[in-house]
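What you see is the complex with one protein chain gone and the rest in place.
A and B label the chains in the order they appear, each numbered from 1.
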Amino acid sequence: MLIGAFTWTEFAQQLAAGIREGAIYAGLALAIVIIYRSTRVINFAQGEMATFTTFIAWSLMNHGLSFWTAFPIVLAIAFTGGVAIERIVIRPVEDAPVLTIVIVTLGLALLLNGLMSVIWGGANRQFRGPFSTRTIDVGGVPISVQDIGIVLVSIGLVVLLALFFRLTKLGLALRASSVNPDSSRLVGIRVGWILALGWGIAAVLGAVAGMMIAPVVFLDPNMMQTILLYAFAAAVLGGLDSPIGAVVGGILLGVTITLLGRYVGFIGSTLKLPAALMLILVLLLVRPGGLFGRVVVRRV
Amino acid sequence: MKAKLVLELFGFAVLALIVAALPRFISDFRARELAIVGMYFIALLGLSILTGYSGQISLGHGAFMAIGGYTTAILSVDGIYGHQIRDLWTIPIAGVIAGIAGLLVGVPALRLSGLYLALITFGIAVSFPQLPKKFDHLFGGTTGKILNLAKPPFGLSTTTNNWMYYLTWGIALVLLVAASLLVRSGAGRALKAIRDSEVAATSSGISLARYKTMAFGISAFYAGVAGSLYAIANAYVNPDVFPIILSIYLVVGLAVGGLDSLIGLIAGAGLIYFLQNHADTVAGWINHLPALNLDPKQPGIPSMIFGVVLIVVMLLLPTGAGGLLRRVFRPLTGRIYTRS
Partner (left out) sequence: MSLLELHGVEARYGPVKALHGVSLQVGDGELVAVLGANGAGKTTTLRAISGTVRRSGDVVFAGKKLPRRPDATARAGIAHVPEGRGTFNELSVWENLRLGAYARRASVKKEAQRVYKFFPRLEDRRDQQAGTLSGGEQQMLALGRAMMARPRLLLLDEPSLGLAPMVVNQIFEALTRMKTDDGMSVLVVEQNANLALAHAARAYVLEVGNVVVEGTSDELRANESVRKSYLGY
């Protein structure tokens, strides 16, 4: 079943690539978990929102800005967009059944996808990322600088987010609102706006994920679709309401899928996604809440 | 009670009459369109049993349609041991195989709740198109398989499209009756009990496992039949015939039409067909608004239109046309989203 020869060098490279893939999934999975935790909504538009902001970055860079100049601008736009979407599109149906809200996010995904095609066209584009594509020698193994950069940025983002949630008043308010919105109102928290803040943060996470992955794959309107699926899988794997789970799940999934795809001939590259699905399914049978999720025990 | 039954029988008779008589008044092409609407209707009927009656969300029923379609294709083209099977007879076989697949999915689905199940089924929908590419000797890979053109049996002298219309809606009516009987039976009551409160149902001795997997199997059977019919009408199958988005369309059709209203399901089926194939008409209507000038052929415009329509419809009709969404999903939702 194994294809090709096995060398430790290549294994290390595959591992690195897997970690890098996993870091991207983790970022998007974190966005999904944040929205799910606070609003119990699965945002099917997360990927398209990320791609959209990446296109904006591309446009800005096309007008002469450097990556790192455009970066904070795009994040600000993403944040505003996320907040706006929550307030304008989600708020009207916040009392509606979950299926309705899911369909609204699906509609949003379609809308954004179409809009991207209309504004920028469907052709593939090169996206010049901030990291060079050369490789450096890590203990005898050539590893791409870009991969290292992507992982570092993702780690940095997760750390920042963790600090935000643990230390700041707003972060506490967001956590409180997702745990107990009624009591949150009783202490004076404007829960609606806090949840919009959650969407804004999620949009920022998506924007970063998009700008990280775009140099690796080509930038086109459908860029994030497969990645979103892997991100869903990672989020479910880690437990839909656990941010730690999203990160761990993402990395685990990225590494496992990359190694399986390379070393198990049967899976190759066509069956990577179904393989991921199977793994998750098996895990869920054993741990219905995912790795770190809470299983809600209902007392009769 | 009796009066209600009589009324429903009457309504059914009217529907059957309309179905039977309609082709006389419509063009051949329209008959084909209505046939395809009928196939979506069959799939939605099954999905409504799953989601509307046992409360399980599936975002992957396109996969079951694909199973049905491919079964029909393989059996009628390759046959068993070289013996080709007439496309008509493959329909029930396709349904059964899809139904078995549904049972297989239904078992692990028991351990998953609400959105976890939705995501896993979504994963199935996405993963499934990869399988024909992998096992291409059986499934024909990306080119797929080409079937013989559907011929009316017994040398009946109708056009192919009319034949498909009658075949589809004939089967649809039969399956509709079957679904009604199911809903009225003990099994149907058990499903409704499960939907309203799993805890209460279990305490009354209802086996969740049995009925929830049964619901999955039945709904998959319906989807398989629909897929089989679609393959016959299309005269070929390949991964693009049952794309990922089909599963989404099905759920959308279900949600917009309302979960168990008959008219709603037909409307939902119509909506799916309409949005898939008539984005240009919608664009034409929109172009009547001042200041908007959309070219429907431009890639991206159909998606945008579909997306906006979805959002607007759900904003206006959050409980779906049939109004049952709220009743079904209150027990499923851990709602915390209240106004502030």
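Here is the rule we use: a contact is a pair of C-beta atoms (placed from the backbone, for glycine too) under 8 Å apart; a residue touches a chain by one contact, two chains touch by 3 or more.
As the structure is a computational prediction, the values presented were derived from the model and not from experiment.
From the set A:Ala45, A:Ile103, A:Ala173 or A:Val204, the residue in touch with the chain omitted from the display is A:Ala173, counting the whole complex.
Only one residue in the set A:Ala5, A:Leu186 or A:Val286 touches the chain that does not appear here, and it is A:Leu186. Mapped onto chain A, the footprint of the missing chain covers residues 169, 172-173, 175-176, 179-180, 182-191.
The working rule: only the chains that are shown with their structure count from here on.
Centroid to centroid, with C-alpha atoms defining each point, chain A and chain B lie 31 Å apart. On the side of chain A, the complex with chain B involves touching residues 36, 39-42, 89, 92-104, 106-118, 122, 178, 181-182, 185, 190-192, 195, 221, 229, 232-233, 236, 240, 270-271, 273-274, 276-277, 280-281, 284-285, 288, 296, 298, 300. On the chain B side of its complex with chain A, the touching residues are 51, 57, 108, 111-116, 118-120, 122-124, 126-128, 130-131, 133-134, 199, 203, 248, 251-252, 255-256, 298-311, 314-315, 318-320, 325-326, 328-330, 332-340.
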